[in-house]
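Yeah, one chain of the complex is gone here, protein chain that is, but the others are all in their spots.
This part shows chain A:
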Amino acid sequence: MSSTLRPPSTNSSLNSSSSSTPGNGSSGYHGDDGDREVLSSEDLSVMEDIYWEINPFDLVEWRKLFESLDSREAEFMLWACQQEPVIRGEQLGCIWTLSDIDKDTSLSFDEFSIALFLINHVHNKGKKIPKSLPNEWLPTHQHRVYSRSAQFPGLVKKSRGVILKPETSPSSVNNSQRRQDDAIVAKGSGGSVFYINGVPMQAGDCVVSAPRPSHLPPKTTEENMKHMREAELIQAKLKKHLEQEEKERERREELKAIKDKKMQENKKYWLSVIDTWPQKKSLPKTKLLWWQGFPPSVRGKMWELSLSNDLNITRDLFVIFGAHARSTKDARAAKKRQDRVKEGETGEEIREEKRVTVEGEEKEITNVVVLGREDTVDLIHLDLPRTFPALSIFQPDGPCHNQLKDVLEAYVCYRPDIGYVQGMSYIAAVLLLNLDTFPAFKVLANLLNKQLFRVFFKMAQDEVEAYMNWFDSLVCQYLPKVHKKLVQMDIKHTYTVDWIMTMFSKALPIDIAMRIWDMSFLEGESFIVRCSLGLLKYYSNKIEKAPFEGIMHMLTKLPEIEEEELFAAIEKIDFTMVHMSKFVVAIRFWCSIALRRYGDMICLSL
């Protein structure tokens, strides 16, 4: 019971923390002269007996306590009696008199902390209650905003305010009216920044007005009133800000709850679709629900069903290429060792030792012929830990590390003409988040076989350039204002490379990206282009006004994405596979020009 009053560290910290007291906050009480009575020597000894120091950890506990309690006199006394029956009523009375500094029969948090400090002091040591508080703990001017902040270690001074570090200040704005003398105390929940007196404040910071430095003259009443008004204004602003943040959070949670509920309802339908595939594929209801995205539990299966296995990838094929990948890797490792020996990097003796093993392997090495891009396997190992690093599941110790490695390595051996290209790890990873290893490989192989991906993963300059030109014409057609601005700023559409090669999974939040994937499996790769245009539409107003850096920031970081608004923007772009077919024509056209342009050179080089 009483432990609420005494957080575990209280005793030791009260006794030992004086060494960490900053600046003027030592146990001294000789600070200000004041109009207080002269203390007797006994009183002085009582006061010297106390380390006037509050541990910040206690403050954290006390803050919670303070929020949950009624701090008016009667209620507080009753609570304290229940908590600490050892302390006599008159002692509590003394403590109250000392603590309620402004005599408003209610405790501010500062006063509350003093009360708890004194209660702990009496309870733990059985010592007398001092007759007064040290000067540093008292407001020295009648109107001065009171704060003990300087006494507490762990406080950071910023300009005119003193900011409690977030971990020591779980305060809330709800109580701010109760402690008017407590200046400004605030706490936010999000990561936003707001400003007080021009000082940037992180949400979660706690502001307590700084005590007026002793070398400054006391404030006039007018000045003080003005400052109080300013403080109130800031407080009101802060409150509004926090309320808005809270509302926003609630709104998001509400939206998420609605979405989750909808997904739960849809799940049944999707299970029936899976059972009767492909009969229900073209039903209007299916298409309508498809637009809302798949529930996570059926997503993988739906992806697998909706992407036809044009390449006839079989499980055996996957196993064979997996084995092929391993042997290639071993051979390459042996060859590397051999090269190292030839280079003579190692010492004489070690070299001799290695030569023996290398000669044994030499026969094997000559058997593996590497003509394609199998050597890109090395890059896979570099990229595995860098794929969705925040999820920590594809890193060397992560649960899906080996699966991702197997899928990518097998793909490299299956398509040595393409090899591994950065970006693939993201696509394979998203598949593995929803599918087992073999189905993931099957879907990956078929997906990357689509025209759009073939162009990008081959990265032939002419073809990519052809795509960029074609996409530019689309932006001009669908979003002429955005196009004008981008041309004016000389921004090429190279930002789309990242979007396409990871299917938005790197640039967008993963759940939004997966919903885009869902639609891509319905509409085909045209949806990726449609979504690219949709993103430009989503940001169109901002793009038209932003400077170069702002636009680049938007297009590369895709900040502040609202899922439904984005999908509303995408919906307005009328773009389907029919439009996409023009792309093929465009590619052929551009490549034929390129061939004409470079034809002579190719002939010469042959």
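Keep in mind that, in the parts below, a residue touches a chain if its C-beta (ideal position, glycine included) is under 8 Å from a C-beta of that chain, and two chains touch if they have at least 3 such contacts; residues count from 1.
Note that contacts and distances are computed from a predicted model.
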(Q) Given that one chain of this complex has been left out, which of "Charged multivesicular body protein 6", "Ras-related protein Rab-1", "Exocyst complex component 2" or "Rab5/RabF-family small GTPase" is its protein name according to UniProt? (A) "Rab5/RabF-family small GTPase"
Q. So which of A:231, A:271, A:305 or A:497 would be touching the chain we can't see?
A. A:497
Q.
Touch as defined at the start, partner being the missing chain; which of A:82, A:314, A:556 or A:592 qualifies?
A. A:556
Q: Go through chain A and note every residue touching the omitted chain.
A: 376, 379, 382-383, 385-389, 395, 419, 421-423, 425-426, 457, 459-461, 464, 472-473, 476-477, 480, 483-484, 487-490, 492, 494-495, 497-498, 501-502, 506, 548-549, 552-553, 556
